[in-house]
Each structure stands twice: as C-alpha cells, then as structure tokens.
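Only a part of the assembly is drawn; its chains keep their places, and the rest are absent.
By written order: A and B. Residues from 1 in each chain.
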Amino acid sequence: MDNQILIGTSYYSEHWPRERWPEDIRLMREAGINVLRVSELAWSRLEPTEGNFDFAWLDDFMEMASREGIRFILTTPIEGSPVWLRHKHPEVVRADEFGRIHADRGFHCHTSRIFAHYVARIVEKMAEHYADHPAVIGWQIDNELRAVHCYCDECRIEFRKWLRVKYGTLDHLNEAWGTVFWSQIYNEWEEVELPAADQLTKSISQLLDFYRFSSDATAKHLNMQVDIIKRHAPHHKVTHNSLGLYIWLDLYKLAKKLDVMGVDLYPDVDTDNVYTCLNLDVHRSVKRDNMWIMEQKNGYFNYSDYNLAIEPGLVRFWTYQDIARGGNAVLYYRWRSGRFSWEQNPNGILRHDGTPRRAYDEIKQVTRELAGFSSDLAGTRVESPVAILHSYDQIWAFESQKQYSNFNYRKHITAYYRELLRMGITPDLIDPAMDLSGYAFVVAPSMSMVSDEIRENLERYVREGGCLIIGARSGMKSWENTTIDTPWPGLLSDMAGIEIDEFEVLPDHYSNGIVYRNREYRVNSWLDMIKPKGAETLAAYTEKFYAGRTAISVNRFGEGRVYYVGVMGSRELIRDILCDVADERGVVRQQLPDDVFLTRRSDGRTRFAFYLNYGREPRTVSLAEEGTDAMTGAALSGEATIPALGVLVVRTGA
Amino acid sequence: MDNQILIGTSYYSEHWPRERWPEDIRLMREAGINVLRVSELAWSRLEPTEGNFDFAWLDDFMEMASREGIRFILTTPIEGSPVWLRHKHPEVVRADEFGRIHADRGFHCHTSRIFAHYVARIVEKMAEHYADHPAVIGWQIDNELRAVHCYCDECRIEFRKWLRVKYGTLDHLNEAWGTVFWSQIYNEWEEVELPAADQLTKSISQLLDFYRFSSDATAKHLNMQVDIIKRHAPHHKVTHNSLGLYIWLDLYKLAKKLDVMGVDLYPDVDTDNVYTCLNLDVHRSVKRDNMWIMEQKNGYFNYSDYNLAIEPGLVRFWTYQDIARGGNAVLYYRWRSGRFSWEQNPNGILRHDGTPRRAYDEIKQVTRELAGFSSDLAGTRVESPVAILHSYDQIWAFESQKQYSNFNYRKHITAYYRELLRMGITPDLIDPAMDLSGYAFVVAPSMSMVSDEIRENLERYVREGGCLIIGARSGMKSWENTTIDTPWPGLLSDMAGIEIDEFEVLPDHYSNGIVYRNREYRVNSWLDMIKPKGAETLAAYTEKFYAGRTAISVNRFGEGRVYYVGVMGSRELIRDILCDVADERGVVRQQLPDDVFLTRRSDGRTRFAFYLNYGREPRTVSLAEEGTDAMTGAALSGEATIPALGVLVVRTGA
C-alpha cells in the first residue's frame, strides 16, 4: 500500500440497490479507483437495534468489490448515533450553556460514560469482524470530530477532575486563574463550575482550561477507539479526517496515536487558494509526514451561499495539489451524488441518476497520469526547510477574549505563510513545543502566552545557531492566560534582547509608518514600541509621538539570531523581511508568477518539483532544475508554460 | 349584499365611551360606510370570566348602528385569549424549539385540545346569539392566523398521528425521508420526534412534513370554527383575513371551507407597488373569485422603521386598486386611532381625539363615486387569461434548506409576475394541482419538487393544447423533498423534451451571457445547462466552458408547447419571452407607462377597465377600448391622462 498513491472515494452501498453494485464497481475500476471508504455514518444499519449487529450487507459489498482489487478504509460510524440510542439515553447529546440538550450533527458528549459504552461496543465488534479481512488497509475514526463544549453534569464532574490533576490544590488553581480578581475565590472543589450561562463571571483562564479540557475529552474519545482497533488489528493504519482549519481541537495532541493524519477538503472555486495550501500544510505538519485526504471535494458543496461550476481541470488540479503538499491518498467525496436530507447537491463523481459527471473523466486522467510515477512518488516527502509556530493554546487564549476586533491570530500566521509560498518555500506549521533543530529559520507570530518549556525549546534552537522571527503581540502572558508581572516580552525578552514599553492597536482606518532598510511601509493593527536591551534596531516608526522608537529589532543570542517584528498590516514588509532572512539563512527562494504554487517531494534520491497554476490564464515559470516531465518523460529545462489550472511535475535524480 | 361593493371599517365600541357612539355612527353614515367589523379581539369582554358570557354591550352598539343601516361582520375573538384562560392553562400557548412556552400575539397551540374546547364554546355561544341578527352578513374567523410551529407534547403526539395517516408504515416513512442518510432510521413510532433543538439532526423531509402538519393544524383550527358557524347560520358568509404574503400557511388549503377569501393590506407609501398587486392577486386566486379586504391601511402602520405621510389621494388609490383586482369589500383599519399599547400611531380614519383625518374625506369621495356603478361592478370578476403556479410546498421545501442565499422562490415568481403586469395582463397565482384548462398560458417558476398528480395535471393541460413555461431549478425532487435518481428535470423531462446536465449558481457579482433571438442578456443566480432530447434550442450560453450549451428550449408536446427557461437574473429576458409567448397565444397585451396598472372586471355584458397611476406624475395612456368614464359618464377613447395617484375606470358594454 505504501508503494503507490491511493486514489479512492466514499461509497455508501446501503444507499443504493444491490443490483446497482456491480455497475458501480465496474465504473470505479475503469476510473482507476483503488480504495473505498465504507461504513461511515452507518451505525443504524450495522447495529439496527441495541446489541444486534448486522455486518452481512457490508460484507457482501466488500466481497464483491475486493474481487475487483479494491481495498477498504473502514470508518467507525459514531457521528450518526442511532435514534434508538438517543431515544433511550438522551443525555449522550451535548448540553448547551443553559444545560439544555441542544444538538447538531455529531454533537455528542465525549465525556459521557454511557456513550462511551455504546461506542466501544460497536467498534470492538467491527474490529473483531474485520481485523483479518484481506482487503482492509485501515480505519478512519469517527468523522470530522469537533470539541463540543458540553455543559452537562458529567462534564462538570470531569472538568473538576481534570483541574485537580492539573493544579493539585485549589490554592494553585486560585492563583493560576487569578480568582482574587472580581472576588471569585474558590473555597471548595464543588464550587468550581463550567463556564456556563449561570456564572456571574467566567474567568478567561477558566475558559482556556475549559477549551483544553474539551479538546482533551475528544482526543480521549478518539484514542479509546484507536486502542480497540490496534488491539485487534495492529497491522491496520488508523487515521482521522479532520475538519481542516477548525479551531477547537488541538490536532497535534489529537493525532498522537494515529498512524497517519487525514483531512477533508472543500475549497470554493473562487477561494483564496493560499488557505487550501495552509490547510494541507497544517495537516502534513501534525505528524511531519505524508497524509491522507479522506474527502476531496469533486462536486458541489451543500452548505455554500452559492456554487460556481467546477471548471474542467479543477478536480485534477486539486488532486495534484493534495499530492504536491504531502497527500499519499486522495479520496473524492463521494461516489454517487446523495439523494437525502441536507446533502442533495450533485456532490458525487456520478450524478444522482448514476451517470458520470465531468469529474469522472478527470479522475480517470489522473490515475492514468500517476501510473507512471506513483510508486516512486509514494516514498517521497515534502521538503520544508522552514517552520511557522502554530499553537491551539494561543488560538483559544485569543478566543477567550478577542479584545481587538481587527486582530486575528490565524490571519497573522497567514500573512507570513503567504509570502513564503510566493517565494517557493513550503513551511511546516508546528506546535511551539516540537523539535526545531532541522529548520533554517522559524517564524513565531503572536506568541502571546509563553511557558518555560517553550522558552527553553526556542532558546535551545537559537543558541545552537537557529534563527527565530517573533511577531508582534508576543510574550505578555503566562501559559494560564494571565499577564506576567515582569517586563514584556517576558520569557522572550532575554533572547530578543528587548523590552516592550507600550503598544497601540489601530483599526483599518488608521496607520503609522516605519522605515526598514531605507524603504517606507504603512503598518497598523498591532504596533509594539520596542526598547532595545542589546538588540539592534532594524526599523523605527515615522509618525506620532513615538516616531523614532524601534519597530523591528534583531539580537544575537548564542550562535543564532532573534528578530522581533513589532508591527503588522504590511504585506510588502513581511515579504522583504522574509527574503532577507531566507538569503541570510541560505534558503533557496524562487520568483514565482502570481497563482503559481511550487512544492518539492524527495526521498534523497528522486525529487519531484510540482508547479501548479491556480490561475485561469497560462503562466510561464523559470524552472530551478533540469529534469523530465514525470507524466510524459519529456526533457524539461529553462522556462516552461503551464496552462490554466495546469500541473507540471519535474522529476530529477534517479 | 352581493349587489354592491362593501365599504367599511373596524370598530371597537368597547374602547370608547357609550356617549360617543351616536357621533361615530353619524360620521360613518356621512362617509358612506355600510359595514363594520366588530367583536375582534374582544374575548375578555365577551367572556369576562370562565363560562360567563356578556354580549349585551355589543348588542347595544349593533342595535344602535343597525338602525342607521349599518351591517356587520362579526369576528371570532380568538387571537387575544383572555388572561384568565392562560393563567389557568398556560399550555394553550405554543412551545418553542426548546419546549419552553414562548409567546407572541396570537401564538396559541392549534393542536391543543384544551384550547379547542374554549374556542369552540365561545364561537358556539356567539353563533347561537347572532345567527338570526338581521344586520349580520358574515363572520371573520380569528385574525391573521399564523402556523405557529409549536413544539409541545401534544403536537409531538399529533405529528406522529399525522405521519401515520400519511405514510401508513414506518418503513414508508424511513424510505420517503431517506433516514438511512446520517443513520437516522426509526424503529418505533415513538422514536419519531418534532424537529426540535434536541434532535441530533432534522431531516429536511421531516421539516417539510412538519411545516405541512403545522399548516394543516391551523386549517383545522379554522375549520372547526367555520363548522360551528355554518351549523347555526348557514346564510352568513364566512371569511378569514390573511396576513398576506406570509409563507407558513397554505392558503389554498386554508380557504377550502370559507365562502370568501379575505386579506389585510398595509402597503408602505414608498413600496414597490407590484408586491401589493401580487398580494391581492394571490388572495383573489385562492378561490378564483372576488375577495374581501378586511383591513385596508388608511393611516400609519405601527411596526415600520419610518412612516411617510400618506399623501392626498393615496387612500382613494388603494381603495380602487383593491376593487380593481377583485375586492368586493374594502374595510379600512380602523375607525378611530388606537390609544393603547402597541398600536398608538394615528392609524384611524379619525384622530385619537375623535376628529376626522384627511382620509375621512377621501373615503367620502370614494363612496360617492362608487354610488353610480357599485351595483353593476359587484357582479363582475377580474379577467385573468394567464396563470402562474405558486406552491406553498415549494416555499417550505426551499425554507427547509435555503442552500443558496441569492435564490428566492417568491422573487423568481415576482420576476415573471412583474413583466405580465407591465403588459397589462393580470395573472392568477394558483396551486399546481388546480385546473389549468382555462388559461392561455401557464408559468411555472422553480418547480423543484414534482408529484405524479402535478405531472399529470401539467401534461393534460399541455397535451390538450396548453402552453407551459417552466423556470430554472425545476424537476429535481420528489414531493417529499429528496432528490430523484433519474435524470433532471425528472417528471417534467418528457413534456419539456430535455435533460439537465449541470447547473451553476452565481451570486450577484458574477454573471454569464445568453443570446435569445439575436439579443444578448446577462443572467445569473441559477443557470441550468440543458441537453435537448427533442426540444428546440431558443437560447445558448456565450461564456465559460459551457458556452454554446442550451439555456432556453421549447418542445412540442401533444397539442401544446413547453418552454424551459433555464436562467434567471434578467428582467429584459423575461419581458421579451413573455411578449413572444403572449403574442403566440393571442393574449392581448398593452404598452403601459411606468407606474400605470391595468386590470379588467367583467360579467360578460359589462366590462370595467381600471387604469391606476401609482406615480407622483400624471401619465398618458392609450385606451384599448372606447367607453365611458364609470364615475362621470363622460365618453372616453384614444388617449387619456391620469393624474398622479389617479384612477380612471372605463366602462364598456351594457
């Protein structure tokens, strides 16, 4: 399985008559599909009544399809719990801030013991049943999990336990949260509540811990299922299909026990494609390994304000983009367009009537093109010489109190990310506690909270010769979301060689100027006024009472260097700084036309450079390497023109 | 009563001192008012305490007024239930999605047996009491009924009963709703729930059925009252005053037992007058007969963002507009401006202080003008050679999942309706199951769901020589809101001679072009890509990858023709198509200046053409007929100039 790129789709055999199955399988094979995701959302059919399991209908289909060489990724069908279960145990559904059962698709309580009992049983049954099935290669746990922020009684008790483990004593909790503020000191553990609507005030430290607790609860819910499957079928790969740039689950923690990270992708036709790349790069970085795209949009999304036609070539483009950024499996959602309830748009490779849509032919084209280099490609990994720090704890801290409507952590990250892509550099997006030693430089936008562990990790990296760029609004807070009582940027001060005197937050209709290397830039959003304590000033403000104060600094620390970029709001500034740092650090960068995206995958011997043109016009690029066209074998060098929505894969090396 | 146009108002004698009554009656007579709506919202006064009825105060007033020749329409006073009733039985008020009693004016539970008991009793008492009153001509049931979407326990049980009647078995329900989707299969009837907030997912088929159930429940509530009145007073006309273009009640079903349809009209001074016409035409079409305007705004509305002064002439204009479109009764709301709570604006013919507002003189003018032709007019009906299909089931299906924010079913209907009015053609707006045989052509915008009954009705009409125009987004769904598994437009394919390959949904900032009869149009919103299967292409797209594909087609079917207009967004296109079809079908159309509206009423012998100028400038029209001015008797032919807000009624024939 590892020696080829998997191309597949989701199939719901239970939605269609048995007589249709052979025709579907025939069409799949013709298109080159080699893997199917099955059993997703089928709990009602797998356990029609409590404790009575029926896998026969699925076995029949799998038997029929595996005879044609198709393999399977099974799904634990938890997202859609059966009606009989909720009718008997309404409390398996999450309670809202008012304690009311308030549901939405998948909104189960992940701390519920009763729910866990039913989940464990069906997963166990399935794992037993399919452990030795020769065509099964893996499992997807649940579907697009969310941290549901449940406010039920069981969650209240579990939250207290979680806090007790974390803080040990109530005194430590009172101190960490600063409950002396607004007079909310706890005397007894029983007084600690969920941050629900009946609370006179919710501390933002309490909120942050509640978000952590909720994310942990969902990870626990996933891990329980992973453990069951691994017990029965240690040879199966286990994945989960993440909701993408969803903020409430810490993917770095969630993915710990997974063999391979998965993600679902539904890009709009007129989207800013940088966000699709970001989404892929985040998921590749979670395990710093290739990933599976478990649902790749190929038809209309069901929850849009509008739906542009998917132009010829776009499904092919998306497929190569997935692979280019680390996808070793691409499963299109879904085989045949859905007929029922919320998802009735033509979202399948086939129409509702069973005839192929245009996507079918594009997929066929992709599988033929891949045939020549799929096995060489499968063993390669994406080259990412640079990292951006990306922390869910930071996201949640900012969510606990947004404070400034024009500040957005993900937007700040994307500002740096976008310019790196424009330079042909593919960054990893990693948690600040992860090992940094391999990166030429590391960008840390808005590290508002810093822990000792993170400080040590960063200092070690820089001291040993690394290069760190810290972005504005950093180093103000403890890891528990309270402000430190020492000068800012706190634990980052020493390595950055600065202190922050003041800051100002400008909305879009205001700005200030700075001069960096003799060029002027307009900046706004968050502006830090820096007091160098050993650092060198790289840029200073030009207006208002703080004209002349430092806006950007750089400091030598150990063998390395630390930049502090105390401003936001200028795309040009970020581009110029990143270019300077890349050159300084010897990271190769490449001038790319608008809309062209470049990544490279290699295994040390063979290297594939993917040039993808997201534009609706042809674009000419200067190739950095001489090689061959991976699809055609034609020799390539110098310039190449890539058609609209076109893909060029340059193969070099062995 | 049928031999004259009724001109009346609402009078709340219980709001004013008895000593004032004679003066009010004198002023009414002087203005020519011949009918009063009474007893509306007076439950607390008619049954001051449980089971104790007091009609004396109303009898006294009716005795006094009937001596002056005034007649009465009684109202069942249900909308404002007494405080003592709700204090004793809070559950007569609707429950919201969370099961909480959540009220608003008129928000009673229409399935509540307890509520029905109290309603039946007071209606019975009133019917007994007034059945033989010589001045009573009719009854209004309740007031501006709404389908309240109640989520109480009684509604849950009744909903299950309603579903059991409809589907017979749970298997049929599971299949019809597609509960296999997201694993929501029901094993027991007790598992079927209202689509409330505690449901993990609500199927959109379930939502549609819930909307149908709720509308039916309100119709049942109304019919119970109609039956009681008819038992006691079969000679009284029974009506209901509808909320107008309110979407949650199926008026075609609601009106089944009514003798005459009624409606309340509160147009803004600066409204798009086409919507007022649409409102009137819908209500006339419900029973395809003349109707009563039970509340015609004559003063300030109480719930507006602002209130422009009602200019001199506007109350008269509204009155003639009501009559021109089928009104045989116009009752102004209300006699004297209200003093209490939510309705304190000067909304009466008299001021709060009892002196006449300007409207008083206009009403006097109207009744004098009508005197000369009211009796001839009363027996005529509006000529409507064309129909537009208008289905509440379609509205509810689109409400169950809007899917595209720039798509709106009523807007699509209005696009066709508006252009017909501009051509001097008055359409009926009828349910798709109603008899179509009399119409020169029929327009069916966005028939997303099609039943066998509707298909047969349409095919019969076309086969026998009719002409049908189908609008985009049609024929995709079953009558239970699931997508069909055969090619689109499904049950319409055969008659239209086409299939739909694909569609695209464009928001306002995108468009495509089409060419129809050598003219180019910009289209957006919903664009169908048509594959002709026997039909002729009338227009094709000019841009994007589907340039050249069919956008509009026409097909011969039996003796008739079926157009499929697969695009939206161009007013000019709809106008040009309708002109072409009208000419082809021999429907007389007339070039009208902006702001001039034309309708005709006739009884086969006498014909009245109403030219109404909604503009604030005089407009000159070419009269299609030679005749006399119905008000003055002056001869009319050729051109005529109608003053701002002016009315010209041309009488022809006997």
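Please note the rule applied: a contact is a pair of C-beta atoms (placed from the backbone, for glycine too) under 8 Å apart; a residue touches a chain by one contact, two chains touch by 3 or more.
Since the model is a prediction, treat every value here as computed from it, not as a measurement.
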With 2 chains placed, the number the full structure-file assembly comprises: 3
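Heads up, the rule we're going with is that only the chains that are shown with their structure count from here on.
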Size of the rotation, in steps of 5 degrees, that lays the CA trace of chain A over chain B: 120
Chain B - residues contacting chain A, complex: 98, 177-188, 190-191, 197-201, 203-205, 401, 403-406, 476-477, 482-488, 502-507, 510, 544-546
Partner chain B, residues of chain A touching it in the complex: 14-15, 41-45, 48-49, 77, 79-84, 86-87, 90, 93, 100-108, 302, 304-309, 311-312, 337-346, 351-355, 357-358
